[in-house]
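Have a look at the structure below, then the notes.
Here the complex is missing a single protein chain, while all its other protein chains stay put.
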Amino acid sequence: MTAAAATCVDLSVKLGSLRLKNPVTVASGTFGYGTEYAHVFDSTLLGGVFLKALTMNPRPGNPPNRICETSSGMLNSIGLQNVGIDRFFSEKEPNCQRIASAGVTIFANLAGQTIEEFEQLIDHLETTTAVHAYELNVSCPNVNKGGCQFGQDQTLLRELVIATRKLTQRPIIVKLSPQVTDIAAMGVLCERAGADALSLINTFPAMAIDAQSRRPVLNTIAGGLSGPAIKPIALRMVYQTAQAVSIPIIGMGGIMNATDAIEFLLAGASAISSGTANFVNPNAPVEILRGLEAYCIEHCVDRVEQLIGGLQV
Amino acid sequence: MTAAAATCVDLSVKLGSLRLKNPVTVASGTFGYGTEYAHVFDSTLLGGVFLKALTMNPRPGNPPNRICETSSGMLNSIGLQNVGIDRFFSEKEPNCQRIASAGVTIFANLAGQTIEEFEQLIDHLETTTAVHAYELNVSCPNVNKGGCQFGQDQTLLRELVIATRKLTQRPIIVKLSPQVTDIAAMGVLCERAGADALSLINTFPAMAIDAQSRRPVLNTIAGGLSGPAIKPIALRMVYQTAQAVSIPIIGMGGIMNATDAIEFLLAGASAISSGTANFVNPNAPVEILRGLEAYCIEHCVDRVEQLIGGLQV
Amino acid sequence: MPTATPAQHTLHHTGSIVEVQQLAPLIWAHRCHIPEIAASVHPGQFVHMRITEGSAPLLRRPFSVLDANPRDGTFRILFKVVGVGTQIMTGFRAGDPVDMLGPLGSAFNVPRANKRLLMIAGGIGMVPLYFLAKKLFESRRGIEVDYWFGARDAEEIYLLDDLRQWCNTVVPVSEDAGFEKRGRVTDFANEWGSPNLVLTCGPTAMLREVQRITRDMNFPVYGALESFMGCGLGACLGCVLNTTDAGYERVCTEGPVFDLHRLELGP
Partner (left out) sequence: MPTATPAQHTLHHTGSIVEVQQLAPLIWAHRCHIPEIAASVHPGQFVHMRITEGSAPLLRRPFSVLDANPRDGTFRILFKVVGVGTQIMTGFRAGDPVDMLGPLGSAFNVPRANKRLLMIAGGIGMVPLYFLAKKLFESRRGIEVDYWFGARDAEEIYLLDDLRQWCNTVVPVSEDAGFEKRGRVTDFANEWGSPNLVLTCGPTAMLREVQRITRDMNFPVYGALESFMGCGLGACLGCVLNTTDAGYERVCTEGPVFDLHRLELGP
């Protein structure tokens, strides 16, 4: 193919009832509410933005240290710090609206501590057109009370999906915790309960110790592991879950470049998110997009959707 | 303390009814049957050697590719290749005897596919004094039939521990799979069923894809992830399990040097294994031992056992 | 008082290293050519630097700017070798490419009225205060600066000649016998005089002492703080410190320069 053919690659992907202009999104908690990277790249290029977790009330988050580096990864225990739903509307929503109107799909990440809180968050967010879908954060390993259990308790998770599914026409996406015996089974459960898509994976509960001081590095002792270290596990989980469900999957976990992103698509993800990569190289999402396009051209792929699940086994 | 004090550090650790001359061991599957590293270092320096998995019948293992590198880690799908119990006795046992008589504790790693196979393996191994304890490999992610389920099914695991516990005076150590929702609960279950110690962690089910050829890199698609990438998860699992059980833990997962080893001891491990590290630096176990001794001297620790669980939270 | 410098242009730059200096066994300075940063950086602000194309280390590392020359488009960072990232940086050579985010964070702001400044630097905390002393001198605002520079070893005290050009007094303090004053810089608080404003940067233990002393003496004080950083851009919320009046604030965005009296520095 000639270089001119570049413009011919159809990068758009279907995600339930949504169509993303391309499969490249940024992961919740790594991109704020879309303004923080304004001086680094044009976020309207993205297929989607997953907003930082929202809760009804403002949350202060955890005391520092909140992050630390590990081999090819990082730990975080931000503790869901966020301004709460009211200040989201006053401070953050206008910018989401701006990005949304440029064709970027906006996903609100909801971190309720009870089913009621999830319901309230959706009720509030139904009033804005700046949000296109809800991602249920049922797997944040950093919140001691409640937060953990939704993603690891089948009954609770089913209840939550059923309850939220009733409240909105918009897609409900469940973000799964990797800290389960059988992630595909959790995916199937969510699908049966009415989820429109799955995000996987969230961070792994993990910890770091300072041998000199004999203290944990993070104030909360444990935090969530992300980055290239977890990529092989994430890829296997996406592959395994994609074999078991027919709803689309947003794949993430250590995606740093276009090659990584393509691997997730081949494993069965319909879209991908870069998270930790945004800290390492704030331009990563754009480079992933460009690299994906170049790969399609080189491999004579007309529509990026042709790559999804295309692993040859 | 002066350098002369070096000889005063008591490096020995108690592991159930055993006392290891030091807490540094090598992980199953990464050190063969103790002969392969003979030209690299003196294995009689080690506190313990975990032998490569044994099965009753010889097993050919999986077709290549069996290994590949990932960010700060590696995947393997060896598939329990081993010579079987009979050839173990004719070919490998004499060398184990030799190392054992130098004061190294020898752990046989048993990979039965049924409870009966575990029982048969123990029956056979009871006849040699070259083995001091049994490590039940209930978590190998590479064997399709059976192998996986013991470590992830509470009922099966309990049955296995109870059955094997009856057959021998020697310690029964259960090697836990990290691919469970609550590893501490699995540890408690093993303790209650009579296990004398726990090894954690085994490798994580994971995969790699070659984006160019669109094929999995490993012949078996998925393999087990080990190395520094998983260290923060392993450390958290050891810490969490040590809080929940009172039997000793052998900690492993990405230990590359003395600092890593000390972190695992502080988290609650009574001994540690180096695995992937042996491939990167075959001298790693000896360097870990020397580094541990130096740390004890520098921190005025008379007995290395004083470090166990010494994390200050 | 810290000014939130509005970022008018992109913050993500590539450039090159143009000069490498070793100032002490563990202390290095790199001059970098990135005109956008050289033109707009203020004392107290920092750059967030990628150490390697690979993943060891994975995250960027933050460094304060030591000085900047908008005319030739260069600026310097100065660093101490403390771990894997800074170790790798000692291998950088003139001509090597660099990838930096910057200028980031808040800057020191010295109101017109303040004519007598006290700077308390500990170790590599000297960096932003060096830049500030230089800028104030060049501004010809007639500000008198007393610059106290403390470190464990005399070896870790450097660039005194530059500082002496710009400051009223420069007082090196080390715990070994390298200088007249021996001990920690905060041991000499009774000799600090009565400044209008104190500016400080250094290890947390020192900042805690400075906070206590300036509170007792009723001096206003601004400090440049450190923390582990992820994004450097305000997005990850990883770098926060606790304030007494507004909860957690981000070192990369609200800081690194803070009113020291607002911060909870722990026990």
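The first chain written gets the first letter, and so on, giving A, B and C; residue counts start at 1 in each chain.
Definition applied: a residue touches a chain if its C-beta (ideal position, glycine included) is under 8 Å from a C-beta of that chain, and two chains touch if they have at least 3 such contacts.
This is a predicted model, so every value here is computed, not measured.
**Q** Among the chains you can see, which ones touch the chain that has been omitted?
**A** A, B, C
**Q** Looking beyond the chains shown, say which of B:Asn76, B:Thr164 or B:Thr220 touches the absent one.
**A** Once the missing chain is taken into account, the touching residue is B:Asn76.
**Q** Sort through B:Gly29, B:Gly48, B:Pro205 or B:Gly251 and give me the one touching the missing partner chain.
**A** Missing-chain contact among the listed residues: B:Gly29.
**Q** For the full complex, which residue in B:Pro228, B:Gly251, B:Gly268 or B:Gly291 touches the chain that was left out?
**A** Final answer for the missing-chain contact: B:Pro228.
**Q** Since one chain isn't shown, list which residues of chain B touch it in the complete complex.
**A** Output for chain B: 29-32, 36-37, 39-41, 52, 60-61, 63-69, 71-74, 76, 78, 81, 227-228, 256, 276, 278-283.
**Q** Considering the whole complex rather than only what is displayed, give the residues of chain C touching the chain that is not shown.
**A** 52, 54-56, 84
**Q** What residue numbers in chain A mark contact with the hidden partner chain?
**A** 71-72
Basically, only the chains that are shown with their structure count from here on.
**Q** What are the two chains with the most C-beta pairs touching?
**A** The chain pair sharing the largest number of C-beta contacts is A-B.
**Q** Going through chain A residue by residue, note those that touch at least 2 other chains and give them in order.
**A** Answer for chain A, listing residues that touch two or more other chains: 71-73, 227-228.
**Q** Which positions in chain C touch two or more other chains at once?
**A** Residue numbers touching two or more other chains: 55-56.
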